[in-house]
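Let me begin by presenting the structure, written as structure tokens, before commenting on it.
Only one protein chain is missing; all other protein chains are in place.
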Amino acid sequence: MSSAVSLRQVVKHYRRGKESVEVLHGLNLEIPEGEFVSLMGPSGSGKTTILNLVGGLDHADAGEIIVGGEHLEKLSGGQLAKWRSHHIGFVFQFYNLMPMLSAAGNVELPLLLTNLTKAERQRRVAVALEIVSLGDRAKHKPGEMSGGQQQRVGIARAIVADPSILLCDEPTGDLDRATADEILGLLQQLNRQHKKTIVMVTHDPKAADHASRQLEMDKGSLVERALAPA
Amino acid sequence: MKYIPLVWAAIMRKPTRAVLTLLSVMVAFTLFGLTIGMNATFDAVLAAAKDNRIYTIPRFAGGMTTMPLAITHAIERIPGVAEVGYQNYIPGYIKDPKNRVFVQLYGDNARKVFTEYPITPAQWDLLHNERDGVLVSQYQADKWHLKSGDILTVISPQVKKADGSTTWTFKVLAITGDMAYNTNGYIWGNFDYFDKARPLASQGLVMNLQVQTSDAGRTAEIAQNIDNSFANSPNSTQSITEKAAMDVSNSGVDIAKVDREIALAGMFMVLFLTANGIAQAVRERFAEFATLKTIGFSDWGVIGLVFAEAALPCCLGAILGVGLSVVLSDLIPHVMPPSMGTPPLPRITAMVAVWAGLCALVVALASSALPALRLKQMDIATALSGR
Partner (left out) sequence: MLRQIWIVSALNFRSLKGRFWQSMVIVVGLGATIGVLLSMMSMTQGMRQAYFNTGDPGRAIVVSQGADSEGQSSISRAAAPIIMSAPGVAKDKDGKPLADRQLNMGLPVLRKNGTKGFTTMRGFGPQGVALRPEFHLVAGRMFQTGKRELIVGVGARTMFQQMQIGDKVILPNGQWPIVGVYTTGDILDGQLIGDTETMLTALNRTAYNSVLVRLTSQDALDTFRKALTTNPALQVTVTRHSDWYKKVSDQATGLLAVLAYVVGVVMAIGALFGCLNTMYAAVSTRAREIATLRALGYGALPVAVSVILESIVLAVAGALAGAAVAWLLNDGKTGTWGVSIFRLTVSPGLVGLGVSWAVVVALAGGLLPSIRAARRPVVEALRAA
């Protein structure tokens, strides 16, 4: 199985005031296609940084980032944007929906960047909403939905352009237990049935358990998570 | 375009704010239309002014100062002069002193001088043959409810007949067309009918001359020559070319400049309002813009959205505002007091509309410039984590 995501010797600094803090020191990571990986670790350990690097939102200071065969470190800002629209779907902790658009409107956003006709766009939106079981709420605004429903819309938006990789940053961080489980189940479904490669950053061990492989950030390197006895 | 629903939704996040901004922009552009439209009229008047005509009046005019008719012969001899029209006038009223009229009495060669007026040869003939007749333009005819065949009676305390009477009667011969920029219309009669009825001492006198030159390029020079010829005589003159007379920048106050300054003040107001609105919107929705970038919108894509958000109310406000100014300028004649007649009106020409559109775009650009810069420099990660 080829790798969907490869990070090789990736180094990343952040500037905090006058100091420069090195967050990733020569990180290596291989994620095969179709894997559901969770990343855990303390705050500031660089988990979200890895997500941003994989999604092309940020540039590494050194090293290679190969996603879907593409060397991201070689792409310009404009090329990254274009690449991102086709290959990546983001899911956020606080959903980041546009409050003034309906659910359908929000889900349609990535498709606006394509050349699809309006009819085709609407069809795909309907499909995405069906997958997340929100077909009947297409016209509702985020303000009219619960947290779980909003996150479903976020997921629908993330998959509507049929990207191969989903990057999720604490997707259940703002949800109660029951709803969180529903969302995680949805993510599993997307992974198993729709073959999406998923990288999920989370604090929650129970959420991490839903992944097929669990990793932990430990002093800048990724290690397999020590699993509690089943 | 497909992005319009997104831009629209962004603008309508705060409907009250969007409507108020639009109204403010609209008002500024109404003012723009009226002032710049006024300038368009001034430009049109100037363009329509004949470049081969000179107006000559007595140099030391004191209201009713005259020149002897013989002066026309002297002027005819000046090289470059083709025709010398002459005029006396009756400032009077119909029935009530507040119904002011102005009857101008021209010599027979008026038809050679005023060739651009919409008076047919047949109508000129009528005037020539019926010496006590007048040609009344449509505007004046409507104002005083006159039609062909009516008798027009004008009372003028300042212009007496030989028998001491101040009442002048004319027969309305025809209703003629109006001139575009002669907004108050005209009433023209025969000079010698008027002259013969005057007291002997007041006969043979004219109020002003309309000199037509044969060489349009030398008109200003010929005007000066006329004045120079009579400089030391008792009938010294002052001559001005029609082009110079119609140029508003020549009068004491350059109204066209004032108009531009007013329009500019209005645009400044709009710029401030819009710039503030966009800056605030971008500030409030920074995370949303960051999200759009994660979805794959490029830097320029996001900047384009912000520009569209600024441009939509600006352009819509410009269209509505200029449209309103068209309506208002049509209303002006109806609200002016009748004694004032009709002033030149603003005309919303294509040029005016183009300027309005340009201003709208410039305002939108200037308003979205700084916020766009902020968006371009945005660090997506920080913007998203700031949530």
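Observations, loosely collected:
Chains: A and B, in written order; residue numbering restarts at 1 for each.
Note that contacts are C-beta pairs under 8 Å (C-beta built on N, C-alpha and C of every residue); 3 or more make two chains touch, one makes a residue touch a chain.
These numbers come from a predicted model, not from an experiment.
Contacts of the undisplayed chain with the visible chains, over the whole complex, involve B. Between the chain not shown and the residues B:S165, B:Q280 or B:T382, the one that touches is B:Q280. Listed residues B:T115, B:N129, B:Q158 or B:T382: the one in touch with the omitted chain is B:Q158.
In the full complex, chain B touches the hidden chain at residues 16-17, 20-21, 23-24, 27-28, 30-31, 34-35, 59-65, 156-158, 231-236, 238, 240, 244, 249-253, 258, 261-262, 265-266, 268-270, 272-273, 276-277, 279-280, 340.
One rule holds in what follows: only the chains that are shown with their structure count from here on.
Centre-to-centre spacing of chain A and chain B amounts to 65 Å, using the average Cα coordinate of each chain. Against chain B, in their complex, chain A makes its touches with residues 48-49, 52, 55, 57-58, 77-78, 81-86, 88, 90, 92, 94, 96, 98-101, 105, 109-110, 112-113, 118, 157, 161.
The residues of chain B lying in touch with chain A in their complex are 2-3, 5-6, 9-10, 12-13, 287-288, 290-301, 380-381, 384-385, 387.
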